[in-house]
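To start, the structure under review is shown below, and the notes come after it.
Heads up, one of the protein chains got dropped from this complex, but the rest are sitting where they should.
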Amino acid sequence: MTAQTVKLCETCPAYDASALKRLGVKVGAANYVVALAGNPNTGKSTIFNALTGLRQHVGNWPGKTVARAEGGYDFNDRQYKLIDLPGTYSLLSTSVDEEIARDFILFGKPDVTIVVVDSTRLERNLNLTLQILEITDRVVVALNLIDEAQRHGIQVDARHLSRRLGVPVIPMAARRLQGIPELLQAVEQVAKGLYTTRPHRVHQFGAKLERALNGLIAQIEQEYPGLPNARWVALRLLDADASIEQAIRDHRLGELNRDIEAASTEKAAPAEVVA
Amino acid sequence: MSTPLPILEKAQRLRAELGEDYHDKLMEAIYADAAQIAESSMSRSSRHASPSFDRALDRALTHPVGGFLTMGIMFFVVFWITITGANIPSRIFGDLLLDQLYTLLHGIASALGTSPWLSGLLIDGVYLATAWVVSVMLPPMAIFFPLFTLLEDFGYLPRVAFNLDRLFAAAGAHGKQSLSMMMGFGCNAAGVIATRIIDSPRERLIATLTNNFSICNGRWPTLILIGTIFVGGAAPPALASLVAALSVVAVAGLGIVMTLLVSWGLSKTWLKGVPSVFSLELPPYRPPQILRTLYTSVIDRTLIVLWRALMMAAPAGAVIWLTSNVVIGGVSIAGHMVNLLNPLGLLLGLNGVILTAYVVAIPANEIVIPTILMLTLTLGRNIAGAQSGVMLELDEGQVYSVLTQVGGWTLLTAVNLLLFSLLHNPCSTTLLTIWHETKSRKWTLVAALLPLGLGVAATFTTTMLARLF
Partner (left out) sequence: MTQLTLDQLEIGSIAVVRRLNAGGAIRDRLMDMGLLPGTLVLAEFRSPLGDPVAYRIRGALIALRRSQAREVEIDLSEGARE
């Protein structure tokens, strides 16, 4: 199963172009779509600028007054589209920023989501990281500001962190451009499915909650077989997330697993336009 | 197509069973894992100790005396560097663009035999206005924004918000508004963009609508000029420069008072009940990256604002030239406008020329005084050789004699101009930015009319009081 996924994903981007269009992103000729998430003040925009340079465009999220930056970069003959998500501390609250970020990761299905983490505020930053790992397993953690952490006498064991989170963790000092090549490499590997992530999932919800959750997951999976993040959908439904309830009413949720089915029957090759 | 609604029903039923603390339980579980993973991946000396340097710095920068002293000094130094530093490049740009290139363009136009109409419209109108905006706007912005960004990068600005939050909280606003306000002292359009740091929609809107009460870069020269030649000139010579400086500071201070008052008014009336949440993180201090900051603040802030200003200045230059040169019934359009606005102007203790200048020079406050001088001279006794539609600059002595002898200005006119300079609609660049940021015609209109209404009320009141006594 894993081997086959790897082979397929070399040719098929996971992103959903029509959903992305609804989210205001024109994919164009890009082979992969990468989302950039993180807490405010983590150097997210430094990484965004370092990756895209002047190839960026600033606009707004559709119907929102929240600014969005998107840009592109090439790596090993592949074009990547990078979308800067609003900086948030969490994805579970009601603010507009958080709604934009979680809807993008869930419905836009970026090929990779880079989570920028401040090494000097690890615990608080991991809160967001774990939430993102509940939605998508295609994650690379950019462990930024390691120079600052060292200055404050903090050592972070990136290998250990990577093992615990189940995704690549790249130590970085983005302001000195340290770790950028390694980040690009990790993003490529996850995008192409060469790195099989085993995302950490939170399992300490308590027996009563787990029971309710499992019942709901079962029903969701029955309705939408193969849905990759049924657990997250269930978690959000129990939290009365209006956008997911709406997606169920609009039958948009079913589309979330459509590409995967399509990919296993036919080879949907991406439009390969070399600039 | 199957109906997935049973899922929603089941979710609702389970939600009722789980009770209200579901969300809390979820957050607790995630945080528990986050804490455990962080703890096991990290090694450091003490769990709660923040580094002593940061701690000492925080104590000093938020100290009742030291904190305010530092803010005052920082504020003063930033503006001093901006104003003195911008002088030289502004003069060079002025010399190059307004003098040499301008003369050269006219030379080329007459060599090509271009009709005076076309060369007037393009060179005296469009070119001169854009060149003016570049030479007066670019240098201070290119100095002010990087300085501001350096303070931001270092982590100082959130401490300012922390120190001043109580003032803004009393006005129903967010402490971070102090930062967008300070940014507004450089440029209101940039100040409006800076309100993005306020994550609560209500407080952000308050900050957006009141940013115009920060005297921007385009208005400082007007205040300094008028404050020096009229207010300072009315004082005994020994005190002249002190009184002039005080008048400028008084207007800027009045701006801060207006910011707080109007914020308070908005939060108590129009924006009452709009939900608000407060959060302010004080990030760790970080050594600023000087070159990177220069680069990004020039790209992000200076060029974007300058571009918008140019897009506004070019058509306005054409409008200024046309209104002065298109003659209907023996009088130029500008002449008609001045005559039409004169009664209102006099009622406010200003005059028709001033109001006309504020209408046609809406793209940038920088060109208000040159436009006033041009209109005063071309519509009155032209004692300084001004041409219709060609903005001009004069030295202080000339400005004084033109405005008093030809324009009929008094000390009251000057005081009212100082007030009106603070209290009038934002420039079109700022309005465009407000529209971009709020995507709301209503709030853009409010942002334009609210200060204008206050300006009319303030100048009217001053004039009435002056005539009474």
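Letters A and B name the chains as they come in the text, with residue numbers starting at 1 for each one.
The rule is simple: contacts are C-beta pairs under 8 Å (C-beta built on N, C-alpha and C of every residue); 3 or more make two chains touch, one makes a residue touch a chain.
Just so you know, these numbers come straight off a predicted model, no measurement behind them.
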item: Where the missing chain makes contact, among the chains that are shown; value: A, B
item: Residue, one of A:Arg121, A:Arg138 or A:Arg175, that touches the chain absent here; value: A:Arg121
item: Hidden-chain contact residue, picked from the options B:Leu8, B:Leu150 or B:Leu282; value: B:Leu282
item: Hidden partner chain, touching residue among B:Ile73, B:Leu118, B:Ala169 or B:Val327; value: B:Ala169
item: Touching residues (missing chain, whole complex) on subunit B; value: 23-24, 27-28, 31, 35, 48, 50, 55, 58-59, 62-64, 67-68, 162-167, 169, 175, 275, 277-284
item: Missing-chain contacts mapped onto subunit A; value: 88-90, 92-95, 120-124, 127
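The rule is short, and it goes like this: only the chains that are shown with their structure count from here on.
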item: Interchain centroid distance [CA atoms averaged], subunit A/subunit B, Å; value: 38
item: Subunit A partner contacts - residues on subunit B that touch it in the complex; value: 1-2, 4-8, 10-11, 14-15, 17-18, 22-23, 25-27, 29-35, 37-45, 51, 54, 196, 199, 201, 277, 281, 283-284, 286, 289, 292, 296, 299, 437-439
item: Subunit A - residues contacting subunit B, complex; value: 40-41, 46, 49, 54, 60, 65, 67, 90, 92, 95-97, 120-124, 126-127, 129-131, 145, 148, 151-158, 160-161, 164-165, 175, 200, 202-206, 208-209, 212, 215-216, 219-220, 223-224, 234-235, 237-240, 245, 248-249, 251, 253-254
